Structures are given as C-alpha cells and as structure tokens.
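Below: the structure, in structure tokens.
For this view, one protein chain was removed and the others were kept in their places.
Up next, chain A:
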Amino acid sequence: MSSESGPISKGIVTTGSLITRDGVFMKGHGTFVENGEIYASITGTVERINKLVSVTSLRQRYSGEIGDIVVGRISRVGLKRWLVNVNGRQDARRKSASDELQMRKFFKEGDVVFAEVQSVFVDGALSLHTRSLDYGKLRNGVVCYVSPALVVRSRSHLISLHCGVDVVLGVNGCIHIGKHRVFSHLQVDSDNDEAYLKDEQSSLESNTKAGNSSTLPNNDYSDIYSDVNDDIDISTRTNISRVHNCIVILDRLFIRLNSTSINTAYEQSLQYFVPELLKQDVANEIAESRDNKNSAMTFKLLVNSVAYGILSRTDDLSAQRYTIE
C-alpha cells in the first residue's frame, strides 16, 4: 500500500465496517459512502483496482459478465426466446434465430443448457448464445449446484477426468457431471490425451447413430438438442457419482473448483466407497489429506470459513492445527 493513498482495510469486512477514510478512492460494488468515508455494504473480501474499491461477497448470487460460460436450466419457453434460470438476479434469455413454431423441439422447460453470455442488459438480465456446436443441451449426467464464488473464470470450463467423466463448470455455480463426450471447438482441460483421442472416435460413431434415428434433418443439431441418454455402464455411473460427491465435499469446504482440486479430491476419495463419501468423518478425512498437499488453499479456506461461521467449534475440521504461514 503506498503511503499517500492512506490506510485501507484488507481482507474480510462485514456490513457497515469502515474500509477507508481516504477521499481519493472511488466506491465500487458492495460499498457506500458516508461523510466521504467508504463503508462496506456487504460482507466479503475487499478488492482494490487502482482507485476503485469494491467488496466481493462469497455467498452471492451470480452476476454475469460477457463471455462467461454458464450452465442454466430452461424455466420458460417464450415465443421468440427461452428464459434460462442461471441462479442470477434475473433470468437469462437465450435468443433464438430458429423456427419460432418449433421452440420446444430445441429446448423444453427443465432442460439443462450450456451457453455463453453474449451481452448484459442494464437491469442485470443476460443474453446467452449457444453458437458453438459444443454448447447446447447437456445430458448423460447430473447437475449439482455450488456456491458461484467457487468457480472462477478461467481458460477452460470443461474438465475431462481420467475416469471418463466430463465436468462442465458453469461460472454461475451450476455444474454438470456427465459421461465423457467430445467437444470439438472449445478448449478442454484434458489430462489424458490418449484416452481422449480414443474416446473421440467412439463418440463420433455414436453421434452419427443418434443422428440417423432423429427426426431433425441435420445430424449436428440433432445431437445438440437430443434428450436421449447414451448407454451408461455401471462403472461410468459410479465414477459420475464419485465426482459428484467430491464436488459436494469441495463446495462445503469452500475450496475452489478447478481441474486440480477435483482431481485431487477424486484421487483421495478412491480409498472409499462412493456412498461413504458423504458421511461426515470420511469427508473430513478427505479434506484433511488435501491440507497436506495444498496448505495455502486450506488456510484461505479456513479464513473464509471462520468469517462465515462455518467453523464455529474448534473440534470441527481440527482448526487448531492450522498456523498462519
């Protein structure tokens, strides 16, 4: 902090706490000004970009930005557009350039869509697009909701795990976990190129099969809008459930979701049966083994957790073992 800009609170602030008395700062999101002093209007972490001070809440609703990759659920089908619930302040819209008479042929209520934010309206509503062939309807799996703060905007929101499971991380905190499929255009964070290529061929075959049986003329589109699941064998199903439970654990521990954290949690979980994972002691153990590998991350977790009262007892998560490094 440079000396002329004056003192500014760092770290976590609560509602109404003073951030700075210095008049040179500008108020950003999550702050308000009284008598020239900037106060926090929400609880969260203080962030400063040059002269702009803002507070980011950790448990907030999702507010969209252009280019975000989101996973949402169709909540209503309109005449010319679909309304998508993206867990934001407003429902997002997905504009359609397609046949207006067959809106439900493409997306129905309840469908899970994978899309990109095209623009943000003044009132906070979003406009989405699914222009790439990789976007569109998600199937062959389950959806799970986490805190939106845990998914950061990054290079890749598609994670292909070794075990043949794809994780689609929506920036809005909606996560789809499903059987591996091939994304042709988007960058995929795959750690297993060989398996990836092998899978590509088999998936291409299944794509054409699905295309033939569909009523829609275009093979590519029929796959995007298909509701029919592929055959999912029991081992893939087990892996999907394992990844699902790992993501639930990471969410409860407030650990950021990315390919590293998901992979580590997955590997740690392998010594347990899938249904055991959501039992409290096992989840704690997985969390603890993570600590050794990445103490910086867990320290941050601890700070966050204490601030939010997640750890209010000392015996929970053995908090006394952490030291500030």
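We adopt the following convention: a residue touches a chain if its C-beta (ideal position, glycine included) is under 8 Å from a C-beta of that chain, and two chains touch if they have at least 3 such contacts; residues count from 1.
FYI, contacts and distances are computed from a predicted model.
Participant: Write down which listed name, "Ribosomal RNA-processing protein 42", "Geranylgeranyl transferase type-2 subunit beta", "Ribosome biogenesis protein BOP1 homolog" or "Ras-related protein Rab-12", is the UniProt protein name of the chain that is not shown.
Facilitator: According to UniProt, the chain not displayed is called "Ribosomal RNA-processing protein 42".
Participant: Using the definition of touch stated at the top, determine which of A:41, A:241 or A:260 touches the missing chain.
Facilitator: A:241
Participant: In the full complex, which residues of chain A touch the absent chain?
Facilitator: 73-75, 85, 108-112, 137-143, 227-229, 232, 234, 237-238, 240-242, 244-245, 248-249, 252, 273-280, 283-284, 309-313, 316-317
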